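Below you will find the structure I want to go over with you.
Take a look at chain A:
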Amino acid sequence: MVKKLFVIIVLIGLAVFFYGMLSSFSGNETLNMSAAYYAENGAEEVGAANLVTAIVVTYRGLDTLGEVTILFLTAAIAAFFLKSKDNFSKRKVKESSELLKTASSMLVPLIFTLGIYVFVNGHLTPGGGFQGGAILASGLVLLLLSEPLQKVNSVLFAVVESISGLFYVGIGVAGIFLAGGFLDNSILPLGEFGTLLSAGALPVIYILVGLKVGSELSGLLTKFQETQEEN
Partner candidate 1 sequence: MSLEDIKKRTVLDPDGREIEIDPLKDYYCAATPDMKMEHHKSSAWVIEKFANWARSESLWILAFGTGCGAIEMRPLMTPKYDAYRFGIQWRATPRQSNVFIISGYMSIKTLKRAIRAYEQMPSPKYVLGLGSCTINGGMYWDSYNTINRLDHYMPVDVYVVGCMPRPESILSGFDKLKQLIKEGKGEGAAKYATDFKWYKKNQKQIIKDWDMPDYNW
Partner candidate 2 sequence: MDFGQIAVSVGFLLILIGVWGILTQKNIIKIVIGFSVFDTGLHMIMVGIGYVKGGTAPILDGAIAPGTAPINIVAGIVDPVPQALVLTAIVIGLGVTALMLAYVVRLYEDRKSLDISSYEDLKW
Partner candidate 3 sequence: MIFEPIQIPWTILGLFIVFNVGLILTGTVRKIGARVGRRRGIRIYQPYIDLVKNYALRSNFTHGMMFYLAPVFRLSGGVGLIVFMPLIYDSVHFSNFSFAGDAILIMYFMFFGTLGMALGAGEGGVPFSAIGISRGLSQVTAAEIPLILAFLAVFIQTESFSITEIVAAQQGGFLNWTLFTNPLATATAMLAFLGSMMRSPFDIVLAPQEIPIGPPTEFHSSFLGVLSTNRAVFPMAKTILYVNLFFGGATSWPELILKSFLLYMWSVVVGTIYPRFRTEQSIRWFMKYPLILGVITILVLQFG
């Protein structure tokens, strides 16, 4: 209890600190310098209708590469210590409900399609590679829920992951030679604003990201599935 009391006291301290921060935050009336620049020039320079995507993939492309790397890292780390159990497919589990099975076989293709749609259109509409990849992985979750003993081809995920990662880096490097620098999307023509094939290499990158995120998350999920021993 004493410990909790301490925690409370410290949290009060933290709260006081946060209150100070909160009171210093007065909301925005206008965009600040950076945001204004993006708003003014984003469309022209990058050619993506979705300014967020423009920022994520080009202006702050290195961050994105980094976050992809983090996902890759977690998957890799989990992979090297979560050793698959050979007999995971032999354990006894309760049969999934008919409803779930049917629904999933209906929904999964849809979900996959949606995921692909989301990352392909990342530069135009809300969403993008991460979101798309996550949607792909959620499809897999549904699949696994309905068929917990299902064997999933994790090698495929690994290959997709590696290839997409390599291409991503490759595109980045290509930017140095063909355009203004690492991860410059103008290695491909910017195209017509607002169309699918616009914004240079941006959609390509987002597709790669989507694939990579999807395969990484899927790989991670498979790993969890394979490690499972009991119900």
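Regarding candidate selection, all candidates are chains of the complex that A comes from, given by their letters.
The definition used in the following text is that contacts are C-beta pairs under 8 Å (C-beta built on N, C-alpha and C of every residue); 3 or more make two chains touch, one makes a residue touch a chain; residues count from 1.
All figures in this text were calculated on a predicted structure; none of them were measured in a lab.
Visitor: So which of these touches chain A in the complex, 1, 2 or 3?
Guide: Every other option belongs but stays apart; chain A touches 2.
Visitor: Report the residues of chain A in contact with candidate 2 in the complex, numbered from low to high.
Guide: Touch residues, chain A against candidate 2: 3-4, 7, 10-11, 14-15, 18-19, 21-22, 25-32, 34-36, 38-43, 49-52, 54-56, 59-60, 63-64, 66-67, 70-71, 73-74, 77-78, 81-82, 124-126, 128, 130, 193-194, 213, 220, 223-224, 227, 229.
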